[in-house]
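Note that one protein chain is taken out, while the other chains of the complex remain in position.
Showing chain A:
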Amino acid sequence: MNPGLPITAARAALARCHACHLLSRMKPLPPGSHAHCPRCGAALHLRKPDSLARAWALTLAAYILYIPANTLPIMTVVSMGHGEPDTILSGVRVLIAGGLWPLALLVFFASVVVPVLKLFALTYLLVSVWRKSRWRPRDRTVLYRITEAVGRWSMIDVFMISILVALVKLGAIATIEPGAGALAFASVVIVTMFAAMSFDPRLIWDALENPDER
C-alpha cells in the first residue's frame, strides 16, 4: 500500500476516464459540448452523470418489478393436462420437499436473499449519500463492491427454466412452459444491475471533502 496524495482527482480538476483510466484536466467547456478522453475517446466526467437520480429511478423500478417476480409463476409443469404453476418460492419448497437441501439453499440464496439484500443495500447507499453521511465510508464502499459483484448470480433460475423448457417436451405426458414471473424476475436482476452501475461510489467519499458544509 502506498500513501495517497492528500487530494482527490476531482479537487485537482482531473477527470478519470471510466474506460481507460487516464486522467485528463477538465477545462470549462462551451455549453452543449462534451469533453472526451484524448486516449480512448470515451466521454469524460468528474462523476458519473446524474448518478443519484438514475440509481434511484432504477432501484424503485426494481422494487415494483419484484412484486410480479415473486407472485406470478416462473414456469408451469403441465402433465396429463393438469398444470402445476411454480413461483420462485414454491420452486425452493419443491427442492426442500425432495430432500435436495444444498440445492434448495443455493437457489434460495441466489433467487430470494441476494435480490432483496441487493435492493436494501442500494437503498441504504443512496440514502446515506443523499444525507451526506460521513459514517464508515470504507465499509460502505465494500458494501457497494459486494452489491455490484453478486447481482448476476440471481439469474440461475432464469437459465434453469430455459433448460427445463427445452428438455421436458413429452407431449401429453409432461411439458414445461415458461411463465411471466420469469420475465419479471429477469427484469429485476437486470434493472438492479443497471442501478448498481449508475451509482458512483466516489459520492460516498465526496461527503468527506467539505467538512464545514453540514
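Quick note on the criterion: a residue touches a chain if its C-beta (ideal position, glycine included) is under 8 Å from a C-beta of that chain, and two chains touch if they have at least 3 such contacts; residues count from 1.
Please note the rule applied: contacts and distances are computed from a predicted model.
Novice: So one subunit is absent here. Using its UniProt record, which name fits best from "LLM class flavin-dependent oxidoreductase", "ABC transporter permease", "Paraquat-inducible protein A" or "L-lactate dehydrogenase complex protein LldE"?
Specialist: "Paraquat-inducible protein A"
Novice: Considering the complete complex, identify which of A:Leu95, A:Leu119 or A:Ala195 is in touch with the unshown chain.
Specialist: Checking each option in A:Leu95, A:Leu119 or A:Ala195, the one touching the absent chain turns out to be A:Leu95.
Novice: For the chain not shown, which residue from A:Ala61, A:Leu89 or A:Leu183 touches it across the whole complex?
Specialist: Touching the chain that is not displayed is residue A:Leu183.
Novice: Even though one chain is hidden, which residues of chain A still touch it in the full complex?
Specialist: 1-5, 7-10, 12, 14-16, 19-29, 33-42, 44, 95, 98, 100, 103, 106-107, 110, 137-138, 141-142, 144-145, 152-153, 155-170, 173, 177-178, 182-183, 186, 190, 193, 197, 201-202, 204-206
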